[in-house]
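With one protein chain removed, the remaining protein chains of the complex are shown where they sit.
Up next, chain A:
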Amino acid sequence: MTAPTMLDWAVVCPLDLLDPDRGAAALVDGVQVALFRTGGELYAVDNLDPVGGAYVMSRGIVGSRGGVPTLASPLHKQVYDLRTGRCLDLPDVALRRHEVRCRNGLVEVRLRQEG
């Protein structure tokens, strides 16, 4: 087996379109991605709520739990670690993560084709 397939970086939007501490949904290669800008970092996870099954994660509230940057699902408030995607309230539940960076004032995302 080789490492997970990496697609190319896709330019999404200027950084200043992302409000601090508030998510935004983006469509990257047909996949809904939730982008967050919080605590000076950028995070990208799947927009799909793995528990509720709706594409809503970009509308959750970001915050922190014991120093860990977090995202709470707007449907039923399960809290996820934005760095790892791991759900902090339910075992064996996780958000798929994607790579995200800022280049020349533009936010870029590279999908991770895990699993």
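Convention: a residue touches a chain if its C-beta (ideal position, glycine included) is under 8 Å from a C-beta of that chain, and two chains touch if they have at least 3 such contacts; residues count from 1.
Everything below uses one rule, namely that contacts and distances are computed from a predicted model.
Not shown: a single chain whose UniProt protein name, out of "Carbohydrate ABC transporter permease", "assimilatory sulfite reductase (ferredoxin)", "Methyltransferase" or "Nickel-dependent hydrogenase large subunit", is "assimilatory sulfite reductase (ferredoxin)". When the missing chain is restored to the complex, the residue among A:Leu7, A:Leu75 or A:Ala94 that touches it is A:Leu75. Considering the complete assembly, chain A touches the hidden chain via residues 12-13, 17-22, 24-30, 32, 35, 38-39, 48-56, 59-67, 69-70, 72, 74-75, 77, 79.
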